[in-house]
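One protein chain omitted, others in place.
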Amino acid sequence: MKQIFHEIILRTKGPGLYDFTDQTLDFLNSNKMLNGILNINILHTSASLIIQENADPDVLYDLNNFFKKLVPMDNKLYKHTTEGKDDMPAHIKSALTNSHLTLSIKDGKTILGTWQGLYLFEHRLENQTRRVSHHLMGE
Amino acid sequence: MKQIFHEIILRTKGPGLYDFTDQTLDFLNSNKMLNGILNINILHTSASLIIQENADPDVLYDLNNFFKKLVPMDNKLYKHTTEGKDDMPAHIKSALTNSHLTLSIKDGKTILGTWQGLYLFEHRLENQTRRVSHHLMGE
Partner (left out) sequence: MKQIFHEIILRTKGPGLYDFTDQTLDFLNSNKMLNGILNINILHTSASLIIQENADPDVLYDLNNFFKKLVPMDNKLYKHTTEGKDDMPAHIKSALTNSHLTLSIKDGKTILGTWQGLYLFEHRLENQTRRVSHHLMGE
């Protein structure tokens, strides 16, 4: 059994979805794993991970907009306000989506649908540097 | 280490929860894996996967109904409307639930609670053919 660890750094500029599929595929292609599991974890609780459609950018806009309305940036709604009006909504949006994605690798390729892309979902207003752990385990 | 890949095809007829626990158990029983991980991924972004109560069908009705009200099929709310009024809500509902489930296998059996079943959560109105990848890794 082989195990390989790698960290991808993503720089975000405000709320929205950031496609990191290519970085993940680059990591996969540089390691000759035939079959196995790729476990991806975000090391933060105010940004999250999702698999979404990679065809129409409007889908990404609508997704971000839905979460913006569902979890308002309104200090009156929360007790935890010391880190800014966007911090508590960011934690809630993270809880509603995912902190990790687990993909299967078969014949050297990720098992993903034609229209599936990997996204970091940023929920904070300020620029951020986000760490996304990649862990490949297989043969 | 052994790895086995399998794809389950589910035909859906409108929004709601479709139990595929039996198909997953059939796949497990036909392969003599003692201990390991079963990684299940849906290859679409307008349907999702959840583990839910398998006792009372009203639970499945209420779940679907809650998501229907939370994410309205109303074109005025979205920019991405070219694929029908149900498409963008389908992407959002998928983001709110799961694109994959990772189960543990011990002594040849999935570690699941007594009342836990595996469901595909269909979010589109038209009939669909859904691909659900199964990847067994262990010994």
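Per-chain numbering from 1; labels A and B assigned in written order.
Operating definition for what follows: a contact is a pair of C-beta atoms (placed from the backbone, for glycine too) under 8 Å apart; a residue touches a chain by one contact, two chains touch by 3 or more.
Keep in mind that this is a model prediction, so the values were computed, not measured.
Taking the complete complex into account, residues 1, 35-37, 50-53, 56, 58-59, 61-63, 66, 70, 96-98, 101-104, 106, 111-116, 138-139 of chain B touch the chain not shown. On the side of chain A, touch with the chain left out of the figure occurs at residues 1, 3, 5, 37, 39, 41-46, 70-71, 77-80, 82, 88, 91-92, 94-96, 98-100, 102, 131, 133, 135, 137.
Note that only the chains that are shown with their structure count from here on.
Once the centre of each chain is set as its mean CA position, chain A and chain B turn out to be 20 Å apart.
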